[in-house]
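What follows is one structure encoded as structure tokens, with my remarks underneath.
With one protein chain withheld, the remaining protein chains of the complex are depicted in position.
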Amino acid sequence: MTDATRRSRSWLDIVAVAAVVGALVFAMTSPRVESQGDSARMLFIHVPTIWLAYLAFAVTFVASITYLVTKKLKWDLIAGSSAEIGVVFTTVAIIGGAIWGKATWNVYWTWDARLTLTAIMLFVYIGYLALRRSIPDPEARARRSSVLGILGLVQLIPVHFSVTWWRTLHQSNTFRPRDIQMDGPILAALLMSVGAFTLVYASLLRHRVHLAELELVALEAAAATEGPVAGDAVTAPTIDSAGAGE
Amino acid sequence: MSNRFWPQAFAIARRDLDRERRSGEVAWVTIPFGAVALLLVPLAVGINQDVLSRIGTGMLFVVVMLFGVLTAVRQTNIETPAQRDAIALLGVDPVAEFAGRSMATALLLLAFQVVMGAVTVALYGLDLAGWEWMVVVMPLTAIGLAELGTLSGSIAASTNAGPALVPLLVTPLAIPLLLGSTQTVESITRDGVNLSWLVLMAIVVLVLAIVGVVTARPLQETR
Amino acid sequence: MSNRFWPQAFAIARRDLDRERRSGEVAWVTIPFGAVALLLVPLAVGINQDVLSRIGTGMLFVVVMLFGVLTAVRQTNIETPAQRDAIALLGVDPVAEFAGRSMATALLLLAFQVVMGAVTVALYGLDLAGWEWMVVVMPLTAIGLAELGTLSGSIAASTNAGPALVPLLVTPLAIPLLLGSTQTVESITRDGVNLSWLVLMAIVVLVLAIVGVVTARPLQETR
Amino acid sequence: MLSANAHVVFRRVAARIGVTTILRDVNLTVRAGESVGLFGSNGAGKTTLLRVIATLLRPSAGEAQVLGTDLGSSDRFSIRSRIGLIGHSPALYPELSLAANLEFSARIAGAPLAAANDALETVGLGQARDRLAGEASHGMQRRVEFARELMLQPELLLLDEPHSALDPSAVELVEHIVAGVLDRGGAVVLVSHDVDRVAPMVTRTAELTGGTVR
Partner (left out) sequence: MLSANAHVVFRRVAARIGVTTILRDVNLTVRAGESVGLFGSNGAGKTTLLRVIATLLRPSAGEAQVLGTDLGSSDRFSIRSRIGLIGHSPALYPELSLAANLEFSARIAGAPLAAANDALETVGLGQARDRLAGEASHGMQRRVEFARELMLQPELLLLDEPHSALDPSAVELVEHIVAGVLDRGGAVVLVSHDVDRVAPMVTRTAELTGGTVR
């Protein structure tokens, strides 16, 4: 790793943190939505995090395909790292949404199709991570998980369209996000927040991929050294022939 | 696709069905167990004919999905490493293996669904209007679940976690199928034929088939 | 009861828990799978908060029972004939084996129930009044199901039918437990504490324990 | 009188699995201090006979006594802990380490845990003790089974093709364990296909054909 890449990485961290602070300050000082009160500011965490989760899973999708085409392990590391961050962002979005829900709907969870499908999307990627964890061999892990990384993206479609589909096909007795009117300042704050979280994502991804690369190098090094092989642990039985009847 | 594709696929399907016939797992465990599950729900939630006939179709597909997943993954679970090695060295085309396994599982799942459907109609007093569409819905569900089970089975095969992982992989991915089947039936009983959910299911089944075919070889390579 | 009874029972329980820890079956499969099942039901039956909070407790125990049975019988299913022979020749007291297996399974089922309970409360918006009684209901359910699973496992092991039979044996017998647990919770939320259902459960657990102890030896003899 | 110091006394014993008759008219006596080599072609019923002697399969006819106990009576369970069997396929729990497998046997049988460790050392697996049984090689798994019987010191030891999977250095284990049992006044029945190898360690041989011992 060159000094330049290390420097650019720490620069990214600083910019990301600064952007989040800036965006949140802006969001907190943006005008109130009268109908919803201050809880509406949850918007600036809830929406960016879920969108960034989408982005993260899309990156996993693209990186998985790229891996299958190029067979370069680096792409698999990107896919896995991005999914990890996506899971974190999804969790934050769900928790944020639940807190927001308590404020507006007076329940943490309700049977909105979108909520359920979001939770299920989380399960898909938890399964993806569990699969990765259970395959120690880097190459096998890459091939197998890439299939799931590709399939998983299919889940984003029902999550995203759930609002539309259930409005036409299902009695939609719950809140529908699209009915919110977005004022200019709110939109601006939202866009800022999205931008800031994107920087956070980029910085997390770089760190995570770097860590994964280090793990890979360590694994290769351990295999290459003249350490013992598995068979060395087995020795000849120690039978002292005189003591056969001990 | 080699000219040995279909013979191999049929041989695999036949093997799976033969093994199932001898062990009777679906006939003697999955079906009775699923029926008991359908029986228990009214018992546990309190018997109220109104609520029951409302949740009937939904419960049917939940049971089909949960037990279907168990059936679909069982085909992979019962394979020993030695058996896996042996079949690999027979030179089986991985795509034919995917196809054969999926065919056998789909047939079993179809049988399971038919029985569960009959049980639900009997227990929950369902209105049968629109149920002729089940002729399309059930096979689509069966094929989709079978494809998913086979695919996840080969992803998880010979990992450390092994087959334990499979249900976790399959179930969330099966949600579009579940939604498709319940929503088709519901939309039909409500507004008459609405094909969009059926189309969704068909697309899912097709996508899974394509993914299964395309990834069969890369997945084999990791063994 | 020999003086090796408790050491043997604990050794068996420890073995089962160790094997579970390594394979992670309950942690990685049963619990997520159960959670997904609880998540699916509302989606499939149509969303209606009112109906949901009404059927919540019932669904919890249906899920606990179905997956509990799977967990309980798994302990028997994964035993190979060679392992069974080996443990028999270690001179294990069949009663200690029954006790040890039941203990391990009961612990696993208790963990499963606690997680499922939390999921249900969170998802179905249940009213928590009277839920302190869960501290009694859940262990009773866990022990009862575990005893039933162990018992049926050893019945099945002594016949030719093998493990395929077990869920079929267990599930109908588990109905009193299911009724007991749902009714206790329901009766409490309705009329305040009503112990008769709890007493029923306690009796079932006790009867199963006695049956298990008394039949352990005769069942062994048929092997 | 005869049966007093005979560990195995079979008279016209038959055995069935399901409806299939596998053994018929088996007469066999194995006295204390004796080791019997049992031969016979594939599918003759050798493994089945060992399982009958081990009380794991009840005879369907005839008189069978093992360690002074009638196999028809329910007392047969009380002698199980005095019998050792090393069968074809390993009886280990693949999810547990080699040491944990052996310690489990020790706990059930009431042997000290130190004995489990010693036995593992004896069979040459001291350094592989923490390896999972499912990841151990075939021969390593067999060695663990030998370690188990070394630890448990059965009075009647039944060996089903004991040499298979053991490397040349470990083959001594077979002679060692047989000698140990005989020295303690026990008895051994040893099934094998390799007459030459078995000859030095048995006092007598018997042949199983047509479902009966000749």
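In this document, chain identifiers A, B, C and D correspond to the written order of the chains, with residue numbering beginning at 1 in each.
The rule we apply is simple: a contact is a pair of C-beta atoms (placed from the backbone, for glycine too) under 8 Å apart; a residue touches a chain by one contact, two chains touch by 3 or more.
Note that this is a predicted model, so its numbers are computed, not measured.
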item: Which displayed chains the hidden chain touches across the whole complex; value: A, B, D
item: Contact footprint on chain D, counting only the chain that is left out; value: 17, 20, 40-43, 47, 88-89, 124, 128, 135-140, 142-143, 161, 164-171, 193, 195
item: Touch list for chain A against the chain that is not drawn; value: 136-137, 139, 219, 222-224, 227, 229-234, 236
item: Sites on chain B contacted by the missing partner chain, in the whole complex; value: 4, 7-8, 10-12, 14-15, 18-19, 22-23, 80, 82-83, 85-92, 94, 160, 217, 220-221, 223
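Quick note on the criterion: only the chains that are shown with their structure count from here on.
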item: Pair exhibiting more inter-chain C-beta contacts, A-C or C-D; value: C-D
item: Chain whose average C-alpha position is farthest from chain D's own; value: A
item: Inter-centroid spacing, chain D versus chain C (mean Cα positions, whole Å); value: 36
item: Euclidean distance of C-alpha centroids - chain A vs chain D, Å; value: 55
item: Computed distance of Cα centres, chain D from chain B, in Å; value: 45
item: Multi-partner residues of chain C (each touching 2 or more other chains); value: 23, 28, 32, 36, 43, 46
item: Touching two or more other chains - residues of chain D; value: none
